[in-house]
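Data block below; observations after.
Here the complex is missing one protein chain, while the rest keep their positions.
So, chain A:
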């Protein structure tokens, strides 16, 4: 007997069954895969932090290669000597500071509450690095990254990434030719925390001027570039009391 699919009762029952079936498939999938997904995300954070410190597998001037996943945990514990959480005046050691969600902490800060700010202190070739995680808004969605500073507030390396910036335009914030420009820039303008501006037409495409608090913008990605500038400035602003205590110039 053929089913009469035009009946309202059938439609309601069909819709209900479909919602239950699809919901169950997705819930089962999410539960089953969440362990692996979280682990991948944890490794990614460690890779990004190490990348900002200059610990990576880059093979030429254009590549962006991270430390391989299978050894990233060992490398992380080898190079990151201290993980701290700054909450107001309190500074506490915490081995899982990298799990703190900066997006939530920035939202708390905007509401006037005291955020928990993670900071990673690393050592490479006898030099100390302070790696700060950042979060901001691009043109379409979230952008984030890590900035590694020395005690003179000079950038030693950065890593940027995005959720959904335009391919070929704003999405290029995670390309070497953009990220490498930040290395050597100071985040200070005199005694003021100026951050680093992503500037259009600053006549310095090779970024030779390291004193201007500016890097050359990406063509056709003005809003993403502005987002990167704002992200650096807003994040460093939250850390500036702590940074004052480590500054040596």
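Just a few scattered comments:
Keep in mind that, in the parts below, a contact is a pair of C-beta atoms (placed from the backbone, for glycine too) under 8 Å apart; a residue touches a chain by one contact, two chains touch by 3 or more; residues count from 1.
In this section, contacts and distances are computed from a predicted model.
One chain of this complex is left out of the view, and of "AzlD domain-containing protein", "ABC transporter permease", "Hydrogenase maturation factor" or "Na(+)-translocating NADH-quinone reductase subunit D", the protein name its UniProt record gives is "Na(+)-translocating NADH-quinone reductase subunit D". Touching the missing chain, out of A:104, A:127, A:163 or A:192, is residue A:163. Summary of contacts with the chain left out: across A:119, A:139, A:155 or A:171, the touching residue is A:171.
In the full complex, chain A touches the omitted chain through residues 3, 5-6, 10-11, 14-15, 18, 22, 25-26, 29-30, 33, 36-37, 40, 43-44, 62, 163-169, 171, 177, 205-206, 219-220.
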